[in-house]
Every structure is written in C-alpha cells, then in structure tokens.
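First up is the structure itself, then whatever we jot down about it.
Missing here: one protein chain of the complex. Every other protein chain is in place.
Chain IDs A and B follow the sequence of writing; residue 1 opens each chain.
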Amino acid sequence: MRRRMRQFGLPVLGLAIACLHLIPLYIVVSVSFKRMTDLSSRWHFPNYFYFGQFHDALADGRLFKAFGNTLTIMAVTAVLLVLIGSLSAYPLARIRSRFNRIWMSVVLGVMMVPTLSVIVPLYGTLQQFGAINTFWGIIAVLTAFNLPLCIFLYANFIRSIPRELDEAAKVDGCGHYRLFYTIVLPQLKPVTAAVLILKGLKVWNDYEFPLYFLQKPDNMTITLAISRFFSDTSSNFGAASAAAVLAVVPVIAAFLALQKYFVAGLTDGAVK
Amino acid sequence: MYVPAAVLFGIFVFYPLLSGVRISFTDWNGYSQHFSYVGFDNYRRLFADANIRTAFINTLIYGIGSTIIQNVWGLLYALLLNRKFAGRTFTRAAVYLPVMISGLIMGYIWYFMLQYSAGAINDVMTLLGLPRVDWLADNHRAVGFILFITSLQYVGQAMIIYLAGLQSIPQAYYEAAQIDGVRVWSKFRHITLPLLSPAIITNVTLKLIGGLQLFDLVMALTAGGPGLSTHSLSTMINYLYFVSQNAGYSATLGIALFVFIMALTIMVNRVLYRKEVEH
Partner (left out) sequence: MFKGLRPATLMLLFIALALVVAACGSNNGADNAASGSPAVSPSAAATAAQPSSPSPAPSEPVTLEYATNASGGTLNAIKAIAASFNAANGQNITVEVADLGKDFNTQMTARMANNDLPDLFSTGGWAVRRFGEYELPLNDRPWAAQLKNEIKSVVTDTAGNIVALPMDIDISGMVYNNALLQQLGIAVPETWEQFLAACEAIKKAGKTPVGIAGKDSGDVAGLIGRVALSLLIQSANSEKEAFKAGSFDWNKYAAVTDFVANLKSKGYLNADYLTADKPAVYAEFAKDNVAFAFQSNQTIAEVKKLNPNSDMSMMRIPVSDTTTQPFLISGERDSIGIWKDTKHPEAARAFVDYMARSENVKAIAETYSIPTALNGSEADLGDLQAAFNKFQDASVSNHFDREYLPNGMYSVIGTTSQGFLSDTMDAAAVIKTMSDEFARLTKNG
C-alpha cells in the first residue's frame, strides 16, 4: 500500500508542482502564438499556427542586436568574474590574518550596497571615463557588483583543496600567479561552472544597469528591449511575449546542457 | 592578488556610495546644476515620513517574508525531489525554470494575469461563477501578491542549493541511524539539518540581501501603486529621485537602506553561525 502511494502519489505530486511553476511560461508561450486580434482567454492555446508576433518582435532587427549585445556582455563579464573572483579568493582561503577578515567583511559589504543607492553617482563616474553607452563600462560595473558572491564561492571551495599541491609547486619554483593559473584554477572547474551559470543568468536578465548605462537603441540588452514593448499608449503583450520566449529559450537550453556541472559546483562551493 | 577586485570596488562601488552620502545632505532636485546644503534635514524627515514607513514595512515583508517562505518551501521541495520517482528530473527543471526568467518579465506576465478584464485569473473566477476581482487594487492584497510571486519564482534557487546540500550528506549517517531505530523527525533534526547548515546560511544570506532590494518585479507589477502603497525601499528610492525630483532625499533613503541591510545581514549571520558552531 505504501509502495503504491510512492509509485503514484509522488509522480502526481511532482506533476502538480511542475504545472504550478510552469503556468506563467505557458501563458507567455500561448499569447506569443496568438494573433493581436484574438481576444480569447489567455488560457486557450491557439488552434492555429501564427508566427506573426515573432515576426513583429524581430521586425526592426533590434532583438537580434539585443541578443548579440547581451551575449557579449554576459560572456566577457562571466570570464572576468571567474578570473578575478578566483584570484581574489585564493589568498583569502589560504592565509588567515586580520587583514583578510577585514577584507572579507568589505567584500560582503559590497554585496549589500543596493544598486539603486549608487546608480546616479555611478552614472557620473562612468561619464567621466566616457564609458556611458559602451560595453566595457557596463561590463566593469556588472563585474564589480557581482564579484562578492564569486569570491565567496571560490574561497569556500579552495579551502577544501589540500595545500600539499601548492607546496609542491612552490618547491618547483613556481611564482604565485603561475601557481595559481596552472595548478589551482583547473581544479576549480565545478565552482567555475556554478559561477558561470548563476552569474551568467543574473547578467543576462539584468535590468537596472542597462537601463541607465546603455541608452542607445543599438546597445540595448534583451530585458531592456522587451520593456520597450510596453509604453503608455499601447501594450503590445503579444510581441513582448514573443520576445520574452525568444529571450528565455537559449537560457533554458544552456541550463539543460550544463545541469550536472551546476549542481556539482554548488555542492562543492556553496554547501561545504 | 587583491588589486583587481579592490580597484573595481573602489571606483564603482565605494566612490559612488560616498557621493551618495554627500548628496544626502543637499536639497538637490536631480537634474539641475544648482543645489544647496541642508544639513540633517533629509534624515530628520526620513524618520517622520509615513510613506517611507510603509515602504519600509513592505520591504521587510518582501525581504524577510520571502526569505522564510523560500527557504522552508525550497527545503521541502528538496526533500521531496531528493527521492526517486518517475518524473523527478522534469519537476526539478520545471521548478527551477522561473528563476531563469528576468524579474521584470515575470512582473509583466503576472500583471497580465491579474488584469481585471482580460486577466487569466479572472477568467478562472468567471469559470467558477465568481465575480471578477481587481486584484491589485487593494494594497494589502497587492503586497501579498508581490510576496507570493517573488517566492514562487525564486524558490527553485533555494531548492537547488538544498538539493546539492542533501546529496552531499553521506548515506552512512542515515544508515547508522536506521539501524539504531531513530525516527524520521529525529533523523531530520540531528543529521540533515546540522549538515545542511552551510547551505542554509548561504541561502538565507543571499535571499535576504536580494529580497530587501526587490525592484524589478514591483516596478513591472504595480509601479509602487496604488498610490505609494506597495513600494519597496528600492522602488521608493527610484521614485523619489526620478518622479518626485527629490534627489537629496532619495540619496538619504539610499544610505539608510544600505545601513539597514548591512545591520540585518550581520545580525542574522551571527545567529546562524552560532547555531552552526553548536552542532
């Protein structure tokens, strides 16, 4: 009897939970395939094929550009986060000192600064560097604000790597940086995967920074491009949904491909 | 090795923060080149302002509320989805999927679901023979919805971390407990929970910091309305700066929010670390 419950009860429960969480996605997909004039309930999936909304969403080529922009920004930021994050975490994990404890608090403090609190002075700083509307400006800002979490994940993980390897390398005459990049970093793959996924996602979906720092239509990121579909006088929910679907699909694909490494990285980085 | 991070933090975080402090002592309107210093006026006003108080309470609800809900819920999901059954992987993926959607987009989707005339939820009401409701019109209900939606969206994040944590607990412990005839609840309390402590601390800290800064969802769903009643402190900062043209006051709130998040996080961390040490 118990076994039957487990055999049927759990899958049914699982399915119910899955449905609950998939509702918003279902609605978005359903609306994205409907004609503008189709005012039937949002629950009804259209019984015809219509790609017009997708066509509209991609129409002025802006979405493609936005994709490219977001991809670039995300990729470069992710790489920087991995390189700088691991580098900064290394001494934190290896050396116990008062200085390091203070530095750790500083890093944590950065995580706590609300973006909104600094956004306008930040605009001024970026403007002084001529960095408004440039990719490197927003990449620098995104890197700075997302570093703390990466540093923590790496520090945690590095602590669990035996020191003996470091010692051996030092004996061989390795300088600090070389030691780090050739011996330590390769071992950090699981955490790197976790960082890439967690932060890649965050940067992909970011709204606040692009809103202020990437104002030219050519430089927009995806989330910003989608918000443009909603204005005072018209809410083009159909096209916006199509755009949203297009924005989410690559993310989902990437996630499904990299699932294993993600969980492994979190296991070793966040929960030990 | 500290240099790259230190440089980034210095230029892009701390320097603007200090600028923010300076602005909080002025009456700047946000766009003019002229302003004057007003001492502590803005700070005094902050503590007497009823709208700020509402936003503060909302922020506590969004931040602490979502932290508690998501952690408990996420843990329950993790416990459930750690067992083997058909469709487990599918459910896991489905729960995590909303995390991958931007908060802004999720807000728009739910706005269209909660609309009065064409909203999906009201369609269900009509189907059940119930009258249509203007869901977001009542500010208490709207705050509740915001809390629910953000929790629903991000519970997957907590779940994944807890799953990872659960899977790293050696089976040996459970087997030993089994032999000793320990009951389920005790197993949970004395094995699972303590070994999950790092995961719990991580999750709670992350969620607290994130939840207290909630912005995208509120903007897309209610824009702080009706009136000013569903604002979080972050959206209020934005409102004061750009809509109300009161940059000085906005900066004051910004600094206050930062100090508050810092204080709360440190406090919570102390408590949790003490519990971990006990185990």
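One rule holds for everything that comes next: a residue touches a chain if its C-beta (ideal position, glycine included) is under 8 Å from a C-beta of that chain, and two chains touch if they have at least 3 such contacts.
Computed from a predicted structure; not experimentally measured.
Asker: Which residue among B:Leu76, B:Ala137, B:Ala176 or B:Val259 touches the omitted chain?
Answerer: Answering carefully, the residue with contact to the hidden chain is B:Ala137.
Asker: Which listed residue (B:Tyr2, B:Phe85, B:Phe188 or B:Phe242) would be found touching the missing chain in the intact complex?
Answerer: Final answer for the missing-chain contact: B:Phe242.
Asker: Sort through B:Ser24, B:Thr59, B:Thr91 or B:Gln115 and give me the one touching the missing partner chain.
Answerer: Only one listed residue reaches the unshown chain, and that is B:Gln115.
Asker: Quick one: which of A:Gln53, A:Thr115, A:Asn219 or A:Ser241 touches the chain that's been left out?
Answerer: Among A:Gln53, A:Thr115, A:Asn219 or A:Ser241, only A:Asn219 touches the chain that is not shown.
Asker: Could you pull out which residues of chain B are in touch with the chain that's been left out?
Answerer: For chain B, the residues touching the absent chain are 27, 29-33, 50, 115-117, 132, 134-137, 139, 222-223, 225-229, 238, 241-247.
Asker: Could you pull out which residues of chain A are in touch with the chain that's been left out?
Answerer: Given the touch definition above, chain A has residues 65, 68-69, 71-72, 74-76, 79, 119-120, 123-124, 127, 130, 132-135, 189, 193, 196, 211-212, 215-219, 227-228, 230-235, 257-258, 261 touching the missing chain.
FYI, only the chains that are shown with their structure count from here on.
Asker: Once you find the CA centre of chain A and the CA centre of chain B, what distance in Å lies between them?
Answerer: That gives a centre separation of 17 Å.
Asker: In the complex formed with chain B, which residues of chain A make contact?
Answerer: 6-7, 10-11, 13-15, 17-22, 24-25, 27-28, 31, 39, 41-43, 84-85, 87-88, 90-91, 103, 106-122, 124-125, 140-141, 143-145, 147, 149, 151, 156, 176, 180, 201, 204-208, 223, 226-227, 230, 237, 240-241, 244, 247-248, 251-252, 255-256, 259, 262-263, 266-267, 270-272
Asker: Can you list the chain B residues touching chain A in their complex?
Answerer: Touching chain A from chain B are residues 1-2, 4-5, 8-9, 11-13, 15-17, 19-20, 23, 30, 77, 80-81, 83, 85-88, 90-91, 93-106, 108-110, 112-113, 118-120, 123-124, 152, 156, 160-161, 163-165, 167-168, 196, 198-199, 202, 206, 209, 212-213, 215-216, 233-234, 237-238, 241, 247, 251, 254-255, 257-258, 261-262, 265.
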